[in-house]
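All remarks here apply to the structure that follows.
Note that this is a trimmed complex: some chains were dropped, and none of the rest were shifted.
All chains are identified by letter, namely A and B, in their written order; residue positions are counted from 1 within each chain.
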């Protein structure tokens, strides 16, 4: 009956911690939001499921081989790993693991070798995270796909709307300051942490994930969940703010019809944008570079088979993997902390402030220029493509049933993508 | 803690400054580009590229049209 006890000890129930139980429930909640509430299901479904997988006790799907060996290995294995670390085997599993995490590459190689010989392998989510997120390649490939699906036509027809996309990035920095202010309430956010939290206000999934992976990987789970949830909540968050900051009359402003944009302009724009990035803000080059590549491939019209794959098979594969990798960071010890609450609150604040500054900027433009700008479209400057543009259209139709703002709002909408990528470059440069 | 807030404020100033500067330059460059394209851009080489590339996207391929014609024919025969 020795094996029966082994059997019981090998169940998940025997090892299930309270934290894991709560995280399993949280992840079921994310799946419910994704499936029943249609909250950005393309990302939240894989994230939620990845979180479930990551919190299965003992299975170690989100753990390295070393971590699994350290936590569940035999005493012999532990002793030999302690020896490699030059430590006492009685130091305790957690102390040894901490030491292993801080060790240099040669020691880690040896520990990995020992773990593998004892049949512990890197968990699949850990591998996906390491290969795809720590290198930054997944968010960059998704950004390429997003570029291949973006139409800069409305922006080119009315380039002033780029300024709306600039103003809406104020939410990012407000949330950054807010995060630092929360330190007075006992939280512990570094400048890098605060920058990663602020970027939620960029309302751009891949940008948030890219920045967070570089600046504050331990916050990735909370930040990604907040970013995608608030993007899904844009239709609820934005309208009251828009209404509060505009008069009914302003909301009925009709805008001039957009001029047709030639293909030559559409081809030249991503190239110009990239050159500008190269000369001014190289830190934004990975994000905006891949974005421009996708867009140039689309607009050039000469590589349609590559565009088709980029915006279908490739982005879909990477989306699944990215979601799983983010889910791998939904561990109890990283998610069930006060800081997560702070992140959720600040993310919301960032969205709200970004919406507000976008609208106010539009009102300012209206004063300075003869061409009328309906301030509603300023809200679309946070990006959250194309949801925010649709919200702007809807709020506009409420004010005037014959006023279709959708195309006008697409300008600031894609400008917001550029704006937050630029902000991301600044944050990576100064808070990195 | 206060230094951190100061750093944050500085970062905000620089950040919004860079974002606005970058996008204002982009507005200028884009407007200029559009002007230049309007004046010089409709050179034959480019417009040719434009027109030959365009149709690829929204025309059904000949194979699909064939398949459809076939299906239509079958459908009619089955209704006679």
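Everything that follows uses one rule, which is that contacts are C-beta pairs under 8 Å (C-beta built on N, C-alpha and C of every residue); 3 or more make two chains touch, one makes a residue touch a chain.
Since the model is a prediction, treat every value here as computed from it, not as a measurement.
Taken over the complete complex, the protein chains occur as A x3, B x3.
Convention: only the chains that are shown with their structure count from here on.
Per-chain CA centroids place chain A at a distance of 23 Å from chain B.
Only residues 1, 4-5, 7-9, 11-12, 14-16, 18-27, 29-31, 33-34, 37-38, 41-42, 46-47, 49-50, 53-54, 56-57 of chain B touch chain A when the two sit together in their complex. The residues of chain A lying in touch with chain B in their complex are 155-156, 159-160, 162-163, 165-167, 169-170, 172-174, 176-177, 180-181, 183-184, 190-191, 194-195, 261-265, 268-269, 272-273, 276, 280-281, 300-302, 304, 415, 418-419, 422-423, 425-427, 430-431.
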